[in-house]
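Here it is, the structure, as structure tokens.
Of the protein chains in this complex, all but one are displayed in their positions.
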Amino acid sequence: MILDRLAREVEALIFASEKPLSIQQLCEYTGSGEDSIHQALDRLNRSFLDHQHCLTIIEIAGGFRIATDREFGDVVSQLFEGRKPGKLSRAALETMAVIAYSQPCTRIAIESIRGVNCDSAIRTLLERDMIKISGRMETPGRPLLYSTTMAFLEYFGLSNLDHLPRFDEIEELLGMSSSELEERDLFGAGEE
Amino acid sequence: MILDRLAREVEALIFASEKPLSIQQLCEYTGSGEDSIHQALDRLNRSFLDHQHCLTIIEIAGGFRIATDREFGDVVSQLFEGRKPGKLSRAALETMAVIAYSQPCTRIAIESIRGVNCDSAIRTLLERDMIKISGRMETPGRPLLYSTTMAFLEYFGLSNLDHLPRFDEIEELLGMSSSELEERDLFGAGEE
Partner (left out) sequence: MKEMTASGNSYRIELDAFEGPLDLLLYLLRRDEIDIYDIPVAHVADQFLIYIRRARELDLDVASEYLVMAATLTKMKSKALLPKHANSGEEEVDPGAELRRQLVLYRTFRLIAEELQKSEETWTEIYTSPGERERWTSDSLEIEPGQASLLDLLEALSSLSEGEPELPSQRIQRTELTISECIGSLEHKIAPGITISFKDIIGPEPARLRIVSYFITILELMRRGWINCHQAYPFSEIELQRTERWSVDS
């Protein structure tokens, strides 16, 4: 059984796609009919099976994707052990940014800058070990003060707090060059 | 050629991993020695090739990954239309070259080599995750230092930094004073 060009194209598409690909998508991208695609899929799977590869194309969530044989589940799961779950939300990132630059700081200070309630963002960051309670402010009510942790540094690939860009460097990093601005000006002038 | 259990495990691991897996990791997860892993990799690649699959295992960014044949680039790129970032500009490529060969280095060092402002090229490379801030130089003003990332290696298909093409003259030139260069002229004039 030899894989033809279409089968290889189907394989490349399914392999490279981050989402399952539907028959319709495979038809569109290869310019072939459904029957040919089904044949290509069969051939690929027979080839994987015949030659003892651990890969198979499976149909899932309305499309096709490559998966490993279930028997390798244990081996593969080692890859994901101890991996930190989840992503930081936008709110958490913003809160993180405020704390990083004005630590130690109180919740009120963060909220007055972000303009919204930050309870849950702070809780998330505490749970994720990105910030810690570092003391209390000596003002009425003695509010808690938050600071960043080692985990914060690791997460953002910093070896040292003082590697955070300074204010002039932030402008440099986020700002636009004058030539870029000019381009925009020219562009914008025509639009208005 | 029949793929044995180890080859299948290696295939499953490399396929499932988000990052390139090093030989050491493959040894650890499969409980095998380096030689056996290399044999398994060879077998897998021979099998892919012999049976006309479009996949190959390559060494990149410090580990192994499965990759599609280059000839399917056009077909696959349809999946990412409008999302795949464009190629790097000449300014960005030149800046990339300087950082790759003289990392960690400051913006000023890059600009003195290129002879132009590099703000926007640096910003592009940071946004594309090709470079990172890796510290500060302990000189007055303590400027930020930039280094390349794993994404840089992957983007340019390098297995590690040692695989950058060698340009012996760079270190020489960077360290050379102008009077030394002058002397070199005496016997270097015939080169051009």
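When the chains are written out, they are named A and B in that same order, and each has its own residue count from 1.
In this section, a contact is a pair of C-beta atoms (placed from the backbone, for glycine too) under 8 Å apart; a residue touches a chain by one contact, two chains touch by 3 or more.
Bear in mind that the values here come from a model prediction, so they are computed numbers and not experimental data.
In the complete complex, the residue from B:27, B:67, B:137 or B:161 that touches the missing chain is B:67. For subunit A, the list of residues touching the undisplayed chain reads 12, 15-16, 18, 83-90, 93-94, 96-98, 100-102, 106, 108-109, 112-116, 137, 139-141, 143, 155-158, 164-168, 170-171, 173-176, 179, 181-182, 184-185, 188, 191. Of the residues in subunit B, those that touch the hidden partner chain are 14-15, 18-19, 58, 60, 65-74, 76-77, 80, 83-85, 87-88, 90-91, 93-94, 96-98, 100-101, 113-117, 126-127, 129, 132-133, 151, 154-158, 165, 167, 169-170, 173-174, 176, 178-179, 181-182, 185, 188-189, 191-192.
Definition applied: only the chains that are shown with their structure count from here on.
Centroid to centroid, with C-alpha atoms defining each point, subunit A and subunit B lie 21 Å apart.
Subunit B meets subunit A in the complex at residues 1-4, 7-9, 11-13, 15-18, 29-30, 44, 47, 51-55, 66, 68-69, 72, 75-76, 78-79, 107, 117, 119-120, 122-123, 126, 132-136, 144.
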